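Got a structure for you, written out below as structure tokens; questions coming shortly.
A single protein chain has been removed from this complex, and every other one stays in its place.
As written, the chain order gives the labels A and B, with residue 1 at the start of each chain.
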Amino acid sequence: MLEAIVFWSLAGLVLLSALAVVTLRNTVHSSLFLGLSLAGVAGLFASLGADFLFAAQIMVYVSGIAVLILFAVMLLGRASDLHLRQVNDLWPTALLVCVVAGAGLFKVAAFFEGIVALEPPAPGTRAIGRLMLGDCLLPFELVSLALLAALIGAVFFCRSGGEENP
Amino acid sequence: MTLAHYLAVAALLFLVGLFGALTRRNIIGILMSIELMFNAANLNLAAFDRFLHPGGVAGQTLALFTITVAAAEVVVGLALLLAIYRGAGTVYVEDYNLLKG
Partner (left out) sequence: MIEHAYLIPLIPLAASLLVLFGGKEDPHSPMPWVAIGAMAVCLGLSWTIFQGAASGALALPYERNWEWFSFATTLGGKSFIYAMPVGVLIDAPAAVLLVVVSLVSLMVQVYSVSYMHGDPRYKRYFAFVSFFTAAMLGLVVSSNLLVTFACWELMGLCSYLLIGFWFERPGPCEAQKKAFMTTKLGDSGLYVALLLLYAKTGSFQLSQIRLFFEHGYMPAAVATAAALGLLLGAAGKSAQAPLFIWLPDAMEGPTPGSALIHAATMVAAGILLVAKTYFVFLASPVAMEAAAWLGLLTAFLAAAMALVSYDIKRVLAFSTISQLGFMMCALGVGGFTAGLFHLTTHAFFKALLFLGAGSIIHAVHTNDMRLMGGLSKKMPVTFLTMLAAVLAIAGVPGFSGYYSKDMILGAVWEHNRLMFGLLAFTALMTAFYMFRLFFLTFWGEGRDHDRHHHAHESPGLITAPLLVLALLAVFSGFGLSRGHLVERLLPKPVAAHPAAETAQAAPRPEQSAAPEAARAHPADHAHPIHHQEAEMPAPLASAVVALVLGAIGLAFLLYRGPTYPIADLLKSRLRPAFALLDRRWYLDDVFLALAALSDRVAALAFWIDANVIDRVFVDGWGLLTRVFAEIGNALDVHLVDSAVDGVGGLAADLGAGLRALVVDGQVQVYLAYAAVFGLAAAMLLML
């Protein structure tokens, strides 16, 4: 019962704030709702028993990416944006695509109807750590390389413009 | 709660993200929508891990990698966005029409 309440409230939070993200006219509000939605996903992770994923989601997405996007919005936003439409003319097509895709996805989801978790969730951080420094060592290192590349790339892109507009 | 519930939530989240990516005029909005889709995928991974592979962490680990790559993607994306904004002076994607044939 408690699990159901938690799940439904978190699902509602996630979906409603996601809808707010894509529909609100004010981009600042959008990005704030993004943080909320991501936090809701973190909650879903917690309800799935993925403790480390929960922590990572909070740290990377909610406190990292959402804030970063908020900064970007504030950096690039203008007052006139508030009076402009934020949704383009493609929305009927998009809606159609989403409906069709939704039908397919729900069909897939229905395939897994009735599967419940039999055992209580266990903490997985230790196992993840072992996996990452064991079998997944190579992807782990590659991802760190990708992060380094992203770091350098970001610096590079921003720097070259920075010299033109001091 | 069954696996189907989680998958349904993830599917809806993904569709919302897809809708946003297709319709938002603001490029930052598109970026945010893409993040939503990433999260839907991560949710799927975590759910499958919990329900179909009890006691295992492979799905969570994969989700962690996704989060990492997504972080890198956002960083580079925002940097590119800043660069584009400097050049084009706008954040509305219909003005980015260098590819127009």
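The rule is short, and it goes like this: a residue touches a chain if its C-beta (ideal position, glycine included) is under 8 Å from a C-beta of that chain, and two chains touch if they have at least 3 such contacts.
Owing to the predicted nature of the structure, the values given are computational and were not obtained by experimental measurement.
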item	value
Residue of B:V9, B:L22 or B:V75 touching the missing chain in the full complex	B:L22
Per the touch definition above, residue among A:A94, A:A109 or A:L131 touching the missing chain	A:A94
Subunit B residues that touch the omitted chain in the full complex	18, 21-23, 30, 93-94, 96-101
Residues of subunit A (touch criterion as defined above) contacting the omitted chain	88, 90, 93-94, 97, 100-101, 104, 107
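By our rule, only the chains that are shown with their structure count from here on.
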item	value
Distance from subunit B to subunit A - Cα centre to Cα centre, in angstrom	6
Touching residues (chain side subunit B, partner subunit A) in the complex	1-9, 11-20, 22-26, 28-29, 31-33, 35-36, 39, 42-43, 46-47, 49-52, 54-58, 60-61, 63-65, 67-76, 78-83, 85-87, 91-92, 94
Footprint of subunit B on subunit A - complex, ascending	3-4, 7, 11, 14-15, 18-19, 21-22, 27, 30-31, 34, 37-38, 41, 44-45, 47-50, 52-53, 56-57, 60-61, 64-65, 68-69, 72-73, 75-77, 81, 84-88, 90-91, 93-95, 97-98, 101-102, 105-106, 108-119, 121-122, 124, 127-128, 131-132, 136, 139, 143, 146-147, 149-151, 153-158, 160-161, 164-165
